[in-house]
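All protein chains but one are shown in place.
Entry: subunit A
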């Protein structure tokens, strides 16, 4: 009788447990528990064969849990959170019913031990999902990512500023020279009329342009400051493996009367090898291997590509040799050409049907000293190179080939043109044929579309007459050729 009296409050307290221990129900192997749950809270105790066993099993775990927590600690200790939560709810009842429970243990469930090893089999402590753990440490990957992004942004700002300072330093040291030689310094091309802006045009965070014009010997000069991509962290890391340096590229376009016909290049060995493969004009006109510069008094590290010996002799005067010798480390390549058309165009399905447009150009590529670790002061050392550029412009204007040289040069150019025409002959024929067919088709369509039958007839007749004329012309031509052949 007294057992029943104590049993009732215990059962009432048990009602509170499922809310906090719902998860344990899931973890037990008896899947049918879940299936049989009604709204009735006692449903879990109904119709289950091991009813009392289940009862007692579920009950003691929370009680046993505090004592078994140290034992289970090496298992997932996060699980104890759940246990403790459940514990709070019936701590009071616990003390009261301690005796009763122990009686339960002894009477109802024989062989049950407090630290029941079978518990370990049936009770699985699940890890608390990390986002409920309330600790930032579990988000360490995200923190890493955000740190990486911050580092990237920092590097972007620092790199951008460095490049900007370098560009400004270069411009400050060269401004005077440029302004004394050119009427227009700095034109960003936005306004219709060329106005001198007097400052660099920033194309990128690492490329700055400057257009100068208004000098007697040349059409214009485009200076490109091609710095390293200091603003991109990936690039900075790549450069740690493969060092590179900032470059200054100067492209002077000349008027037709300002330059005689020749192709010439001098520069570092690697650069010459690369240019000979890449550049259309060097490939066609300077077929020989690059010659060492030692013959002309310049350092071994520089090699020369030239259309003919006379050109080299003409370009390599004392002053030029002096410039090249004293600044050999900063010179990547110097390229003078009257047939400059840029790098070789990739051959697509059909070769280009006409020769690429050429322009008389002087191209200079200089390396900024410092191999990436440049400071604004290094920009001053490029000033003599700009002097060399100006000197070259004047020199090229004065340089004229003698008669033999001129003949050779003209022969070369006509040879190149012939080759090109031969190669494209077939394509041009096909293109002409297709054009003719297109015209005929268009005509026929026009005739068809004419609503008026009269006009249609007239147009047809006109077309026929034209065809006839063409045929006659052709026959005449054939006859003429035959006569000539005879």
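As a working rule, contacts are C-beta pairs under 8 Å (C-beta built on N, C-alpha and C of every residue); 3 or more make two chains touch, one makes a residue touch a chain; residues count from 1.
In this text, contacts and distances are computed from a predicted model.
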The complex's invisible chain, by UniProt name, from "PAT complex subunit Asterix", "Transmembrane channel-like protein", "Protein UXT homolog isoform X2" or "RecA family profile 1 domain-containing protein"
"PAT complex subunit Asterix"
Which of these, A:162, A:229 or A:413, touches the one chain of the complex that we don't see?
A:229
Per the whole complex, from A:219, A:378, A:443 or A:460 the residue touching the absent chain is A:219
Over the whole complex, note the residues of subunit A touching the chain we left out.
129-131, 138-142, 145, 148-149, 152-153, 156, 180-184, 187-189, 193-194, 202-205, 209, 211, 213-217, 219-220, 222, 229, 231-234, 390, 393-394, 397
